[in-house]
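Only one protein chain is missing from this complex, and each of the others stays in its spot.
All chains are identified by letter, namely A and B, in their written order; residue positions are counted from 1 within each chain.
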Amino acid sequence: MRYESPTTAKAAVDLLSKEKGKAYVLAGGTDLLVRLRMDMIEPDLMVDIKNIPAMNEIKKTPSGGFKIGAAVSGAKLGANKALKKAWPGVVEATNLIGSDQIQGRCTMVGNLCNASPAADSVPAMIAAGAKANIVGKKRRTVPVEDIVTGPGKTSLAKGELIEAITLPKKAPKSGDAYLRFIPRTEMDIAVVGAAVSLTLKKGVVEKARVALGAVAATPLLVKEAADAIIGTKLDDEALEALGAACSAACKPIDDKRGTVEYRVKVAGVLAQRAAKIAYERAGGK
Amino acid sequence: MQHDQKYTGQDFKVVGTRPNRPDGIDKVTGRARYGADMSAPGQLVGLMLRSPHAHAKIVKIDTSRAEKLAGVKAVLTSADLPDLTNGNAGDYATLENCMARDRALYDGHAVAAVAAIDKSTAKKALKLIKVTYEKLPHVTDVDEALKKGAPQIQPACDGNLGGRYEFGHGDIEAGLKEADVVIEKSFKTGQTHQGYIEPHACLATVGPDGSGELWVTTQGHFTYRNVCATLLGMDIAKLKVTSSEIGGGFGGKTHVWIEPVALALARKANRPVKMVMSREEVFKGSGPTCASSMDVKIGAKKDGTITSAFIECRYSDGAFPGIWGMLGGMTAWACYDLKNCKSVGVDVLVNRPKVAAYRAPSAPMMAFGVESTMDMLAKELDMDPVQLRLKNVAREGTQSSYGPVYGPIGIEPTLEAVRDHPHMKAPLGKNQGRGMACGFWFNIGGQTCSDLNIGVDGTVNLTVGTIDVGGARASLSLIAAEELGISYDDVKTTIGDTNSLGHNDTTEGSRGTFSSGMATIFAAREAIEVMKGRAAQMWGIPVEAVSWENGHAVATGAEHGNLPPLSLKEIAAESPKTGGPIAGHHEVTADGSGVSFASHIVDVEVDPETGRTQVLRYTVVQDAGKAIHPDYVEGQFQGGAAQGIGWALNEEYIYGEDGCLQNAGFLDYRIPVCSDLPFIDTKILEIPNPNHPYGIRGVGETSIVPPLAAIGNAVSNAVGVRLNQVPMSPPRILKALEDA
Partner (left out) sequence: MSGVHVTTTVNGDPVEFVCPADESLLDVLRDRLGLTGAKEGCGTGDCGACSITLDGQLVCSCLVLGAEAEGKKITTVEGMADGENLHPLQRQFIDNAALQCGICTPGFLIAAKALLDKNPDPSVEEIRYALAGNLCRCTGYDKIVRAVQAAAKDLQKQNRK
């Protein structure tokens, strides 16, 4: 295996596109190096993107949103007060990944490209309407929900990598939240994850996005769940409908972390709880 | 010289204080050397190839390509090891488990090994070994394995029955006739691992002359020496085993796994070989404890008197039979004074790793069944659970369910302490529940040999052969200081290697402080006799006129009484002129270890929508006999409780339909993390063991016995539904709630 540490995105793209063997992008390494260690991958090339200055930055976009570089660690994300104020759900979701040790290294983009159905930051990004800025032969920008195509699989072509995640400008009277279920208090992979982002108008939910993790082969954007709360004041009836829509959208599997039955039920419960937090953050009462 | 091991009730000066441990600085600075921290010039890296199948015939192993790889110095299969198929059953099982011969019996069973110049070469070599398997039907569930037609794992066993052991007395059928109430329930427990943070590791050297050395993380280096030498046909005296610092064992480092293989590789390569297990290998290829399945039936009168008590527990021993059913059977009813009781422990073979000891092995399962059913009985009788237990409690003179008549024991005092504890009266909130349960462990004594040497400056080297798993060097230094009448800081305790002492049994069965403590006391008393002689010589008086008080030789009798006492330091300083070094030595098969009891209280909160349980408060009450160093006694109580909490809530081996282990790592084998637990309160009771000069009982294991049931009772009280399977994982709790 070769290790390369380019200092520009272009150099990184060149290395990745020219490599004839198996090439991997190394950001925080908290998934990739586990797979290396467990002999699940045998890379010919690893391209470390942490020495590319732009990829280490969190910047305000001209439109008032945020651009988060692919190499920004969870710890760095959590320390950005403006971002945390605007998108607390996204930041909290990313900060839920692993321990403080893992937070020192892990990245949102890595979490996304690892393409696990249970990735914590991904449902939160999807609910927030985040976009992935891809560099390769040419640049393109796609919604985060279009990146993961299956467990461990993404829509990125050879020679492409995600340079940054863009979060839109936070709308007035909006709020987001992410909750996951794990058996312990820390260190587990989500058994179920639920993210809700919503905007209020006079106390009524005007816009909403609901995303679920660990209940299907990919993170899910659940339109029916959003519809269930749009136009409501998140009363008990709306919450009931939200829970039911989330449970109905689940296509989970039985595995060592949870049963189908369990995931279906808890997806609804978590979505309800996340919606209440998002509603409160949006200023709803 | 004969020593009296009876408890004397002496007042202590240093025993019972909490000085800093002698190995503390090494351990906070990174200097302490554990199993994987040692290297030797020219060492090779040894790696194991393991079966990916739950059960398979090994048709052929082709090692030729691996052998040809540059940098590979030895490749080993069972063909390189003695065939013990028709030999001693225990030796056969041990060696066969270290390296499969004809069949791989579980996912992770070792089938070959290599030694190469570095890790990457060794890894490459493993990939070049071609093993031809013929897959066989497998069984991993304990109840399935006993069914007719289940795949047979060991040809020598009847079906998969490894053994059946019965204990008890009276007539349980007659007892049921006397009962007003009968409670019957079945329970299951998942398979758990000790989860020590340090993987197995060793560094082995064997020369062509048959002499070898082994540096290893172990709970018993003398046992490892004897076992490895026996398996490999070496002379015991020619294998020197040095124990590293041990990074946790809890029973899992009482058996050999990679060590005979490392020695055999080293012998074949004539180079030092270092082997270190990965975490995945630890889960798949070392010795977890059993899963279990049990049936309980208790009959009682309206006043709570138990008239009949029955339990049968089936233990999954893994691919080789053990004595886990026997141990469990003995512990089942040990807390109670019963007219009619019976316990049956059954050992069952399954396609899982060969089980090893795990802290009070087999007792937590039985306690889960017994103590859960006791709570159900209390509810049925509308009795306080503590009162029900007190009503039937075992006392001095009780005929125990497993045979012996008890001497002074601590179960009643622990129950009274629980009854009177503020924890029992604290208010509970919504979705919260409280539970309590009792536990028992035998403790053992066994062979021990200690040396005590006094330097010319009066400082003392104590050399013991029992591994220090959690502060024993501090405790033994305290004992030596107490006995000699000197300061704790003047004693340095070391764990000797196998060439420096006589045989010492493994640190297991909570025997370390009991047995090495006893040998230390008697070795110190031998040294005192020597010092009395030296003092007599220095004074020119008969030795009969010298006594030992408070670290000084004192001349007694009217004609010598005016001689000023001689301190240990003064006698030591003169030792070169009065006969040379001063030493004491003692070897003993320590008997009368004194049984141990505990009662625990726990509060939990259960989220009724997700089934998640949070432990809110935990209290351990246990009899220690005498707490030599209370910090480390509390540490044992807290550590055992934490392991029990993990077992109760989240930890278990998860097997797929292919019979392969799905969670061989700390990510999905979920041991408690720091934020999962509350502070664990402890209360040490001291009911002296009459068979130890200081009253010591073992304290290491009992603390893991009550938590499964205590938490089961707390969760059941919180949700109003009886949970009868551990771990009480969130999906299981939610399902129980829905089914109710």
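Structural remarks
Here is the rule we go by: contacts are C-beta pairs under 8 Å (C-beta built on N, C-alpha and C of every residue); 3 or more make two chains touch, one makes a residue touch a chain.
Everything quoted here is computed from the prediction, not taken from an experiment.
From the set A:Asp48, A:Asp146, A:Asp227 or A:Asp255, the residue in touch with the chain omitted from the display is A:Asp48, counting the whole complex. Among the residues A:Pro6, A:Gly104 or A:Pro151, only A:Gly104 touches the chain that is left out of the figure. Checked against the hidden chain, the listed residues B:Ala32, B:Ala93 or B:Cys157 yield one contact partner: B:Ala32.
The chain omitted from view is touched by exactly one of A:Val34, A:Ile230 or A:Ala248, namely A:Val34.
Only one residue in the set B:Ser278, B:Thr305, B:Gln387 or B:Thr556 touches the chain that does not appear here, and it is B:Ser278.
Contact residues of chain A toward the unshown chain are 1-3, 5, 26, 29-30, 33-34, 36-38, 43, 46, 48, 50, 73, 75, 98-102, 104-105, 185-187.
What chain B contributes to its contact with the hidden chain is residues 18, 20-21, 23-25, 27-34, 36-37, 39, 119-120, 194-199, 245-250, 276, 278-279, 469-471, 631-632, 634-635, 638-639, 641-643, 665-667, 671-675, 677, 679-680.
The rule is simple: only the chains that are shown with their structure count from here on.
A separation of 44 Å divides the Cα centre of chain A from that of chain B.
Taken together, the chain A residues at the contact with chain B in this complex read 38-39, 181, 183-189, 191, 255-259, 261-262, 265-266, 269-270. By the touch rule above, chain B contacts chain A in their complex via residues 123, 280, 609-612, 614, 649-650, 654, 662-663, 666-668, 670, 672-673, 675-676, 729-731, 734-735.
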